[in-house]
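Have a look at the structure that comes next, please.
Complex shown without one protein chain; remaining protein chains in place.
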Amino acid sequence: MKLGIIGLGRIGTIHAENAKLLEDVELVAVSDIRIERAKEVAEKLKVKKVFASPEDLIRDPEVEAVMICSSTNTHAPLVLECARARKHVFCEKPLSLDLVEVDRMIEAMKEAGRILFVGFNRRFDRNFKKVKEAVEEGKIGTPHVLKITSRDPEPPPIEYVKVSGGIFLDMTIHDFDMARYIMGEEVEEVYASGSVLVDEEIGKAGDVDTAVVVLRFRSGALGVIDNSRKAVYGYDQRLEVFGTKGKITVDNIREDTTMLTDEQGDHGSKYLYFFLERYRESYLEELKTFVKNVAENEPPAVSGEDGRMALLLGYAAKKSLEEKRAVRLEEVIP
Amino acid sequence: MKLGIIGLGRIGTIHAENAKLLEDVELVAVSDIRIERAKEVAEKLKVKKVFASPEDLIRDPEVEAVMICSSTNTHAPLVLECARARKHVFCEKPLSLDLVEVDRMIEAMKEAGRILFVGFNRRFDRNFKKVKEAVEEGKIGTPHVLKITSRDPEPPPIEYVKVSGGIFLDMTIHDFDMARYIMGEEVEEVYASGSVLVDEEIGKAGDVDTAVVVLRFRSGALGVIDNSRKAVYGYDQRLEVFGTKGKITVDNIREDTTMLTDEQGDHGSKYLYFFLERYRESYLEELKTFVKNVAENEPPAVSGEDGRMALLLGYAAKKSLEEKRAVRLEEVIP
Amino acid sequence: MKLGIIGLGRIGTIHAENAKLLEDVELVAVSDIRIERAKEVAEKLKVKKVFASPEDLIRDPEVEAVMICSSTNTHAPLVLECARARKHVFCEKPLSLDLVEVDRMIEAMKEAGRILFVGFNRRFDRNFKKVKEAVEEGKIGTPHVLKITSRDPEPPPIEYVKVSGGIFLDMTIHDFDMARYIMGEEVEEVYASGSVLVDEEIGKAGDVDTAVVVLRFRSGALGVIDNSRKAVYGYDQRLEVFGTKGKITVDNIREDTTMLTDEQGDHGSKYLYFFLERYRESYLEELKTFVKNVAENEPPAVSGEDGRMALLLGYAAKKSLEEKRAVRLEEVIP
Partner (left out) sequence: MKLGIIGLGRIGTIHAENAKLLEDVELVAVSDIRIERAKEVAEKLKVKKVFASPEDLIRDPEVEAVMICSSTNTHAPLVLECARARKHVFCEKPLSLDLVEVDRMIEAMKEAGRILFVGFNRRFDRNFKKVKEAVEEGKIGTPHVLKITSRDPEPPPIEYVKVSGGIFLDMTIHDFDMARYIMGEEVEEVYASGSVLVDEEIGKAGDVDTAVVVLRFRSGALGVIDNSRKAVYGYDQRLEVFGTKGKITVDNIREDTTMLTDEQGDHGSKYLYFFLERYRESYLEELKTFVKNVAENEPPAVSGEDGRMALLLGYAAKKSLEEKRAVRLEEVIP
């Protein structure tokens, strides 16, 4: 697969490095509005084509598939351009903050007959995949309660917070997708509570930094997500599914398995710091899956509809937070 | 302290046995409406006085303090009788399902100048006490999120469910008390969601068997409780407090510390089955504390007001479940 | 069973308290060379007879069984006295430091037709029992390697060390018994290495404070014991059996299950301090078993022969340490 990557920030660079590790992928073009950054990455990774304009990259005939890793507001026009150029698309999450745009992106890619794959990388983490399999195999019976803890080590810059769409669309959106993925069924009602406890600036920007979200699935199963923008001990990514036959959990991951025991007791090592450390492997798996989906002409492992549903859940959570009541999903469909 | 115990079911019997272990307590009288049960226990534990009537036990001049372990509907009249007889009272939870009665019980005991101690035994579990101390010592900084998981190994008989007041007043009430105890501050808003997933009969009785409750504390900190009436793997009692400096957790307790490793991986032993196994030690600590509170004329470690607040939280959860919205505590004060 | 206890040090007092908890045991007599100590315990536990002379206790017709908890050098004469008086005997470990005496004790009790039960309490720990059962049930297949770690929190007083018979007869003897118990077969060869690393005074007393012992069982299975007189983090009691189908381990036990996580990582609570905390429950189980063995006229769960074999292993270890070579068990039989 001949691949082009647009946007060479942290995530775009990871994808570029991973692309170089795969034998059946050739990274032929990169693009970044900071052209020097694009040149630097291209030189290091020996990518032959560098574009200042993402549209030029998309239109390049050699490029078969495009990874869109630029800022969220560029996702919609670039996906539409990919549809016009009939290129497969891997788009980072969220597809867009605007549901109307998302619908248009999905529609356009469908008409183009090309794959739209959304970058919910956590689905490709080995631990969560194992849970998904265990649930599907019935190891915990019928799921009754899903619990997700997701805490970042520190808040993003306040300028980012202001354009992020808020905690539910920026951060919880990953957990919404995970909830649907693990449970294999849709949410019908959302309740959200939130507080400003980490940084007052976040509150001034109209957002919360600590949140609890309750999900009601169609089967009556319940879900709970708790988020914080700041866990001083590092990235906190845990999950539990409880059902009629038992429970299965995913715990955090430490830097190493050493345990020091002294007069105070046992001391285990620190957790992995953030998503780059915690989910490094998942990005490679994600890319492999995208490549496989394209090669074998399969439906994408994470579809535009998946991106759309996660966005709807974020909308419902925002509405619930404002109105202090449970919000049904149909209430937020325009 | 010369003690009398009313009601010799599971809990009353535990208290009776524990009373025999304490040097500064003399169990002088027992009472049970099943007089044969009372005689049997009295003989085994060498208790000299057996009463068919709980009022007679309360009025016996030798009895200084009374443990009320009979069914919930008897609590109010017996506490009022104790107040009249000026006896110290240890009353099992809940004080009553009726807030007006609870207020009357508190008032009467206050006027009698005697201690009213409510049997929230989990406060005396060594693990939760350790968490309480850690929070007070600031080890996790300012608390932001409290999480409590509380699942029973199997539902009570459906006849019990019908008179229990519902899951929030019967089961969650322990978690409500734990939440207030650990956080050291009051809840101002409650949201509850629930489903009937374990047993349809519970639904027919107008109750739910699986529930998630979100608490908002005055400081803005958030709490989450998840309950199930049936965890096939045994009693599930976990807690986590997350704050500005870290988190502290209490995990479940296994029957033993053995770990078998075979071709499938690691296998740890089962969890303790239910509250009798899990909290055995806490009942003894609880009784010691009651005895100490009486002896040293201290305020009770768990007061009538604590029992009242837990009841209010249960009321708010019920109202929230019905109205699908967050309910402020003042809405449920009559 | 009407019981008398001789020697009211730490262990004797535990046995006395436990005897009071058992319904089918009546503690009728106690004895201690410090008569005031005996009177104090008798008063607290409401024991009717107090003897200054242990022989008088043994000869008292009411006493059916005797627990010998006095110092090691008194064990032999007292057991022989019990044999003469035809009383069942529970004798603390070691039976004696002198193998000839041990043989005489075993012989005398056999002739008297009474039970001689040796106080290897660790066999009655729920964790080690679970391992024993797992091994017998074949859960780990055929055992190949046994590993025991046994470390005390601090060395005994140097005066005690001098009369203790050395680390192998005083401390490792428990591990020798555990090795035989778990493996269910006999040791045929012993190698021991040791150093003085904790306290030079121990070295001056002719003993070591840190030791590693290798056992070769008849089947060819190997065992390793490592001992230290001083683990600053508390009592360290771990065991592993490895076999053709897997391994089973017993880990240490913490004071509680809390885990604090901060910027440094995870912090678990301290281990239980010493044998009184770690093995409290086992002493009660041990006593129950002794009572049951007597009542049902069974062979004792821990026999005089078991005590003798542990002593032989200690002898072999001492010889090995001196001669820096593996010593076969038959080399140390007089």
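As written, the chain order gives the labels A, B and C, with residue 1 at the start of each chain.
In this section, contacts are C-beta pairs under 8 Å (C-beta built on N, C-alpha and C of every residue); 3 or more make two chains touch, one makes a residue touch a chain.
All values derive from a computational prediction rather than experimental measurement.
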- Omitted chain touches shown chains A, B, C
- Quick one: say which of C:Asn73, C:Thr244 or C:Gln264 touches the chain that got left out. C:Thr244
- Which of these touches the unseen chain: B:Arg86, B:His267 or B:Lys292? B:His267
- Message: With the missing chain put back, one of A:Thr13, A:Ser31, A:Thr72 or A:Asn127 would touch it. Which one?
- Response: A:Asn127
- For chain B, which residues touch the unseen chain? 232-233, 254, 261-271
- Note on the structure: In the full complex, chain A touches the hidden chain through residues 44, 126-127, 130-131, 134, 139-140, 245-253, 255-263, 269
- Where the unshown chain meets chain C, residue by residue: 141-142, 144-145, 147, 149, 151, 189, 191, 193-198, 210-212, 214, 216, 220-222, 224, 226, 228, 230-233, 236, 242, 244-247, 324-326
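As a convention for this text, only the chains that are shown with their structure count from here on.
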- Task: Indicate the whole-number Å distance between the mean C-alpha point of chain B and the mean C-alpha point of chain C.
- Result: 41
- Query: So, what's the distance in Å between the C-alpha centres of chain C and chain A?
  - Reply: 58
- Query: Considering chain C alone, which of its residues make contact with at least two other chains?
  - Reply: 261-263, 269
